[in-house]
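Yeah, one chain of the complex is gone here, protein chain that is, but the others are all in their spots.
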Amino acid sequence: MCLGVPGKIIEIYEKQGLQMAQVDFSGVRREACIEHVPEAKIGDYAIIHVGFAISLLSEEEAQETLELLRQVIAAGEMEDEDLP
Amino acid sequence: MRHIIATGLKHPTPVELIMTEKTPDLQGPVCPVPKKHTETIMLGHGSGGKMMADLIKDVFYSRLENEPLLAGNDAGVVELTDGLCLAISTDAHVVSPLFFSGGDIGRLAVCGTVNDVSMVGAVPLYLTASFILEEGLDIKILEKVVESMSKAAEEAGVDIISGDTKVVAHGEADGLYISTTGVGLLDSRIEIGGSKAKPGDKVLVSGTIGDHGIAVLEARGELGFKTQLESDVAPLNHLIEDIMAVSKNIHVLRDPTRGGVATALNEIARQSGVGIILDENSLPVKPAVVGACEMLGFDPLYIANEGKLLAVVSPEDADMVLVAMRKSQYGQEAAVIGQVEAEPAGRLLLKTALGATRIIDVLAGELLPRIC
Partner (left out) sequence: MKYLSEYRDAELVHSTIAKIAERITQPWTMMEICGGQTHSIIKNGLDQLLPEEVELVHGPGCPVCVTPLELIDKALEIASLPGVIFTSYGDMLRVPGSRGDLFSIRASGGDVRVVYSPLDAVRLAQENPDREVVFFAIGFETTAPANVMSVIQAERLKLDNFSILVSHVRVPPAIEAILSSPSNRVQGFLAAGHVCAVMGYWEYLPLAEKYHIPITVTGFEPLDITRGILATVESLEAGTNVVKNAYIRTVTEKGNRSAQAVINRVFENCDRKWRGIGIIPGSGWRLKPAYAHFDAEKRFHVEAIQADESPLCISGQVLQGLKKPDQCQAFGAPCTPENPLGATMVSDEGACAAYYRYRTQTPHAGGIDHD
């Protein structure tokens, strides 16, 4: 279930009473409903599932995930990371 | 009658299936088994995948048996005289909408058949074209389509020397259907065909995959996405001339239309009785095709191409052929994407970016977007 793909919000507008956005997926544009992510801003990335944004991606946490793992390779050791 | 099925390695407890006369056969509502549609034509029968292959085998091959047909190549090849063969191919074009970014039904009709004839190594010479026009079609649209056909024919260097026109009632032809037949000649010493792939051969593709299918899907508008993508529809006969000029060891040529690269390579693997291993990291795919496929749940390997070819070439000539492709107008993004091995015979495999290997099957039926 849940084919959700990260896309970049490039435009925000209202359509028939709903908050909508133009979302870009590597050069593909599609309209998506952003009613469920009211805090979304242009430039944010969101997970889009069936034309709806269900969650905003946290750039900070995305980097954190990757950085932790890069440290593993560098150091050869991994602290039991503090997954919340 | 009790029937014990085999146990798995990790689970010693046998599972029993109780078979009685009332046991339904294993098709239909027993489980949510998609029906095998053998009584009525479905759209899936036209999508280039296994449903279509089965239809062709069950309905057509079984009644129209002859060697050139059963060889299963893009064109039928027969010997005319000592040393000279005729290649002939036919194709119908029912694309909707009639015009899309990068092309239209007219260009498709010419290029599709030019390409099919060229894929057996023949030089395409003449086309015929038959039109089924829907009552109510704006004649200006027809004019545009025929203009486009004229341009495509000129580019390919072929002439359309005979034709036919029929009109059907409003609602019966999606505007316009075109069927084209093409003939070409080839030296009988040329042996290019689906059954000629050999272990050790390299598999090349002439450029990025999936462009046409996604461009048409976009033009249809039902899924609501927009890209800058264009269909890649193009005549490939000059590209083929260029590569045949540098190598006498091109074993297979095929254009991966409906069903995509995955289906075409599966066919070749089966026809030649070899295994083909693709390298995921080498597949050339435009970012927008990747984006559209991720969004809709598609795999670019199954999406149609109308201006690309696959070439299976002996290993010593692969580099030369690649260079020649890249110099040619429609081969600039050509790449080596895989190789042929003896095993597993009849199968297409993919070495994933992570280094694991998996099977790539043919397209089953209709390509549908998924939410799962």
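By letter and in written order, the chains are A and B; residue numbering begins at 1 in each of them.
One rule holds in what follows: a contact is a pair of C-beta atoms (placed from the backbone, for glycine too) under 8 Å apart; a residue touches a chain by one contact, two chains touch by 3 or more.
Model, not experiment: these values are computed from the prediction.
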Among shown chains, those touching the left-out chain: A, B
Among B:68, B:157 or B:287, residue touching the chain not depicted: B:287
Interface with the unshown chain - residue positions in subunit A: 1-6, 8, 16-18, 25-26, 32-33, 35-38, 45, 47, 49-52, 54-55, 57-58, 61-62, 64-66, 69-70, 72-73, 78, 80, 83-84
Touching residues on subunit B - with respect to the absent chain: 5-8, 10-11, 15, 17, 23-24, 26-37, 40-44, 49-51, 222-224, 270, 287, 290-291, 294, 296-297, 344, 346, 349, 352-361, 364-366, 368-372
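Quick note on the criterion: only the chains that are shown with their structure count from here on.
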Chain centre separation in whole Å, for subunit B relative to subunit A (CA means): 35
Parts of subunit A lying in touch with subunit B, wherever the complex brings them together: 1-3, 5, 7, 25-31, 48-51
Residue numbers on subunit B that touch subunit A, as the complex places them: 224-229, 286-288, 290-292, 294-295, 297, 370-372
